[in-house]
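In this view, the complex is presented without one of its protein chains, the others remaining in place.
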Amino acid sequence: MKIVMAIIKPFKLEEVRDALTGIGVHGLTVTEVKGYGRQKGHTEIYRGAEYAVSFLPKLKIEVAVAADQVSKVVEAITASAKTGQIGDGKIFVFAIDHAVRIRTGEVDADAL
Amino acid sequence: MKIVMAIIKPFKLEEVRDALTGIGVHGLTVTEVKGYGRQKGHTEIYRGAEYAVSFLPKLKIEVAVAADQVSKVVEAITASAKTGQIGDGKIFVFAIDHAVRIRTGEVDADAL
Amino acid sequence: MKIVMAIIKPFKLEEVRDALTGIGVHGLTVTEVKGYGRQKGHTEIYRGAEYAVSFLPKLKIEVAVAADQVSKVVEAITASAKTGQIGDGKIFVFAIDHAVRIRTGEVDADAL
Amino acid sequence: MTFKTWSRAGLPALLGAVALALPALAQDAAPAAGPGPAEAMAAAVQTAASTVNKGDVAWMMTSSLLVLLMIVPGLALFYGGLVRAKNMLSILMQVLTICAVMMVIWVLYGYSLAFNGGNAFIGDFGKAFLAGVTPESLSDTFTKGVQIPEYVFICFQMTFAAITPALAIGAFAERIKFPVVILFSILWATFVYFPIAHMVWGANGYLLTRGALDFAGGTVVHINAGIAGLVGAIIAGKRIGFGTEQLPPHSLVMTLIGAGLLWVGWFGFNVGSNLEANAFAGLVMINTFVATAGAVLGWLVIEWLVRGKPSMLGGVSGAIAGLVAITPACGSAGPLGAIVLGAVAGIVCFFFCTTVKNAFGYDDSLDVFGVHGVGGILGAIATGIVVSPALGGVGKDGYDMATQVMIQAEGVAITLLWSGIASVIIFTILKIIFGLRPTAAVEREGLDINEHGERAYHS
Amino acid sequence: MTFKTWSRAGLPALLGAVALALPALAQDAAPAAGPGPAEAMAAAVQTAASTVNKGDVAWMMTSSLLVLLMIVPGLALFYGGLVRAKNMLSILMQVLTICAVMMVIWVLYGYSLAFNGGNAFIGDFGKAFLAGVTPESLSDTFTKGVQIPEYVFICFQMTFAAITPALAIGAFAERIKFPVVILFSILWATFVYFPIAHMVWGANGYLLTRGALDFAGGTVVHINAGIAGLVGAIIAGKRIGFGTEQLPPHSLVMTLIGAGLLWVGWFGFNVGSNLEANAFAGLVMINTFVATAGAVLGWLVIEWLVRGKPSMLGGVSGAIAGLVAITPACGSAGPLGAIVLGAVAGIVCFFFCTTVKNAFGYDDSLDVFGVHGVGGILGAIATGIVVSPALGGVGKDGYDMATQVMIQAEGVAITLLWSGIASVIIFTILKIIFGLRPTAAVEREGLDINEHGERAYHS
Partner (left out) sequence: MTFKTWSRAGLPALLGAVALALPALAQDAAPAAGPGPAEAMAAAVQTAASTVNKGDVAWMMTSSLLVLLMIVPGLALFYGGLVRAKNMLSILMQVLTICAVMMVIWVLYGYSLAFNGGNAFIGDFGKAFLAGVTPESLSDTFTKGVQIPEYVFICFQMTFAAITPALAIGAFAERIKFPVVILFSILWATFVYFPIAHMVWGANGYLLTRGALDFAGGTVVHINAGIAGLVGAIIAGKRIGFGTEQLPPHSLVMTLIGAGLLWVGWFGFNVGSNLEANAFAGLVMINTFVATAGAVLGWLVIEWLVRGKPSMLGGVSGAIAGLVAITPACGSAGPLGAIVLGAVAGIVCFFFCTTVKNAFGYDDSLDVFGVHGVGGILGAIATGIVVSPALGGVGKDGYDMATQVMIQAEGVAITLLWSGIASVIIFTILKIIFGLRPTAAVEREGLDINEHGERAYHS
């Protein structure tokens, strides 16, 4: 099993969710994060104080899937989260040893 | 070493924390997240606009522990976070290469 | 490739970011989290109700880097996030299989 | 003369001829007999001119608005800030709806029951639907020969009726079904508020004739609401998580805004109760200022001593405690007496909300009894003391401290008993018929999303 | 006598001698001819003493401030709470800036165009730059022989001019460039607001002479702003994401605060329009209280029945709908008529904002047309009904319901057409010259950061 973790632009969430349910993935967890990267930020000015804001609002999506689904999931996210503009985000994939559904105690594939 | 990452219902946090300290785990990190899964959401209505809200508030707990403690930790979380209702959440376990305590520079087991 | 995940004190963010850019790391993702550990919290009192608050505000930083950069990154974070006081935080390192840049579809090292 | 100018200038003349519009609704409309409309009007205008002062009208209208400001957004925010975010809208909605419902039933029968005729305990239905009230109708003030328009008096008193049940609901916040809260308010207003208001303010009211001093309604409003809230809190039972989970206020900023608006608005309450913008109003005003200041300091100093830190919630809680305590006394005390009364109220309410309440273990969510009930009782009794000329008070004909304190205590006791018992009955009936509380899952998830289908905040 | 005391006591005397300060700016300054300053002054003081009542002055100043309270923070928060957090400051800024701009142009030429001389459709520039206005200048009220200082009248009416364009901008919130919003406001005020205000309130205004009843400006303010907003919303097009993404209000708490302040402030609007703190003001006040209460209940009951849950946003939307509807009728209806009118307004606006609007599919972001336009039209027409003495209204000379309703409808139609057509022209010109909308990226990221370089909230 793997977790596919994607950093995306916030307004893309619904599209990504729809793309994932479209390929049969019905669970995911979303976190509000701030990203720093090539995409340039803004200057905010509060009276005399100027702040360069280089951290931009992003969403982190984590989806646990069976290993054989990873490429499909990555493709779905890539397709649905893409605007072609700088700052579209990244996808990282890493392995998990173990998954448990708390309600039932089911493990691994059954837990997803 | 492993990280046990659990998605739980928000009001279960104190119970889970107590369960973990009960088995000698004294450090953890909590993140507010939103979860999408089998648990159904709500409809929110703002005048003429209806929104189906399928993301529900959850907490993500991350606990780094020695590999041999993982099953105890998973059990403690499962037991304390369970309500038996849909949406109780998941536990994912993954391996970490390395841990460091920033204050002291201690590494791995000593860092936890 | 690895992800270096660090839990740090919030006011250290700018220093850590600068330390990382100093060693050529130009991307990272930050999450507001709450940490529980050795650092003691506070008691909050609202009229007759007293609450012991043991979760303290922290930031989680995640940086994806090539495996050979990990030690440099860990060092940079350790140096810049350290105050020497309890509660400075932890660094965890784990492996990722795969990285994708959503905008371009570039993968792995090119995606970072 | 343009039409519009005419129409307004001529309206009063016309009004004399206007009988109640909806006679089917009116139980007891005054017959439009006697002299023809034009003459009646002339007479009315004559009278109005000679007894109504526009300065009083301006002040009483301002006062009515100040009390409205106390309700929405004042009280709504003060209470709303103290609950968890998931129940924020439920509080705002309860306060808003109670305010609206009370205003409607005030016009329908509340005003009449509280202020028209009747016996020593309750009025009658003679002015139900405001039958017979016209822009020419006048109400007496406390000065012979000075009157204010009855519609203005009705508005002013309407705001009192609107805030009182809304005060009570803080005691059982975060755990009662919305329709039950509204039903409670209607029943409680009818069987408790209108009678007690009549007893204290009605021309022949029982407590008034006994000689109880209550300048601005400490008994009618605060003790009354405080005990009703306590009864509700006990009958409803504790919130899920009370004593085991953390239930901190979600935004003390909202609570501060609410407290500030309550303070500002309270001058409508207290100084408006003088019914005139005369020199005596100045005394009422300074008392309302400095009792609050004294109470802020009272609470924060005692909290600092006992707890080690003065809190902002303590400061604003003190402010409200002081305002509650000075309400009955604002026309009796002198400024120094008011400062002392405020400080004592801050200290006493602090001990009640911390030590006493915790000892009993009931869950009065927002300390309605601890602040309004306890502060109100303290203020009502202390009014009998601070009125003493020897303490800088304004005195009273044939004043004797012990006697007056007993009279005051009687008023307190009657209110506690009447409101307490009636509240037990009302809550018990509602519990049997509808059940008071939502399901545990609903309470866990919050009333906003479940009862109102919306959330207070989205990022 | 100290200098300061002297300087104030003597100022009025001096003022008689002061001609307009900036003659180069003034188009039509009244010549300071006639009797010498001292005599003129004495006469002025004499007049003032005999026709100006300080109670009226106190009330009218209070009323002006109440309307200011409606704008900032009232309307700003009501609207601001309904947008997404990323556009919060853009709303606050638009309301604040419009308020400031309107006040300046009111002094420069707005007051003159609306209230000085001219024909049936527009005033003239005779009082541009407030030429000839001094502290001794007086304005008539609706009662013969009762006047108020002209500066106070100018302030009061200035606040009306300041709020009206700010009401309109809610319809196209979250998607129009800031400079365009400000330019729109200036042009629209000049070509729509001042003329319509003149037609309704000017001494020889067309609608006034036709006999239309509009006590506090339902036509001038609400219908006027409602249709302008609708036109802007349609010409600008929908927000990105409308109908596909969730665009929930970011803080209903701010909306509640705004609604509460709007309610409180609206008494300045309605009761201030009486221009005197007399007995009739009491009727206007109670109508404004209970129509709102009726409308809160109307909206929440119908929403409960239709949608299954009563929402807080529904409750406050109802409150505003009721306030809009009672605005023209507050000096005509009786209290029972006001409750019914409010309840009907709550129900009608509910259906409009849900069913009708969704059927048409346009994006009126904050339901400006659905609440102010529809509520305003309903109120204007219903004024012709509830004024009926048979329904508890105050009546009107030679009143006939059908005739009056037709007169009211004419006023509505003229306003809808004038404001609608002029708004189409203004928005079209602005669109051609500047373009109405920011880039999609800017709209996505939010107007706050892009247009104003700041963010509303930092944790």
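Note that the chains are named A, B, C, D and E in the order they appear, and that numbering of residues resets to 1 at the start of each chain.
By definition in this document, contacts are C-beta pairs under 8 Å (C-beta built on N, C-alpha and C of every residue); 3 or more make two chains touch, one makes a residue touch a chain.
This is a predicted model, so every value here is computed, not measured.
A.B. asks: Please provide the labels of all shown chains that the missing chain touches.
C.D. replies: Output: missing chain touches A, C, D, E.
A.B. asks: Pick from E:Ala171, E:Met254, E:Ile381 or E:Ile407: which residue touches the chain that isn't shown?
C.D. replies: Here the residue in touch with the unshown chain is E:Met254.
A.B. asks: Have a look at D:Gly117, D:Gly237 or D:Pro335 and name the one touching the chain we're not showing.
C.D. replies: Among D:Gly117, D:Gly237 or D:Pro335, only D:Pro335 touches the chain that is not shown.
A.B. asks: Using the touch definition from the top, which of D:Ala85, D:Ile186, D:Ile240 or D:Val405 touches the missing chain?
C.D. replies: D:Ala85
A.B. asks: List every residue of chain A that touches the chain not included in the displayed model.
C.D. replies: Contact residues on chain A toward the absent chain are 44-49, 51, 53.
A.B. asks: In the full complex, which bits of chain D touch the chain not displayed? Write them out.
C.D. replies: 53-56, 58-59, 62, 66, 84-85, 140, 142-144, 203-204, 208-209, 211, 213, 248-253, 256-257, 259-261, 263-264, 267, 271, 274, 276-283, 285-286, 289-290, 292-294, 296-297, 300, 307-313, 315-316, 319, 331, 334-337, 339, 388-397
A.B. asks: Counting contacts across the full complex, list the positions on chain C that touch the omitted chain.
C.D. replies: Interface residues of chain C facing the absent chain: 11, 14, 42-46, 85.
Here is the rule we use: only the chains that are shown with their structure count from here on.
A.B. asks: Please identify each chain that touches chain C as well as chain D.
C.D. replies: B
A.B. asks: Compare the CA centroid of chain B with every other chain's and tell me the farthest one.
C.D. replies: The most remote chain is E.
A.B. asks: Could you label the chain A-chain B interface same or different, taking same to mean over half of its residue numbers are used by both chains?
C.D. replies: The interface of chain A with chain B is built from mostly unshared positions.
A.B. asks: What whole-Å value do you get for the distance between chain A and chain E if each is reduced to the mean of its CA atoms?
C.D. replies: The computed centroid separation for chain A versus chain E comes out at 47 Å.
A.B. asks: Between chain A and chain D, what is the separation of their C-alpha centroids in Å?
C.D. replies: For chain A versus chain D, the centre distance works out to 53 Å.
A.B. asks: Can you list the chain B residues in contact with two or more other chains?
C.D. replies: Within chain B, the residues that touch at least two other chains are 31-32, 44-46, 85, 94-95.
A.B. asks: Please output the residue numbers of chain D that touch at least 2 other chains, ranges allowed.
C.D. replies: Only 246, 453-455, 459 qualify.
A.B. asks: Among all the chains shown, which pairs meet the touch rule set out at the top?
C.D. replies: So, checking each combination of chains, I get A-B, A-C, A-E, B-C, B-D, B-E, C-D, D-E as the touching pairs.
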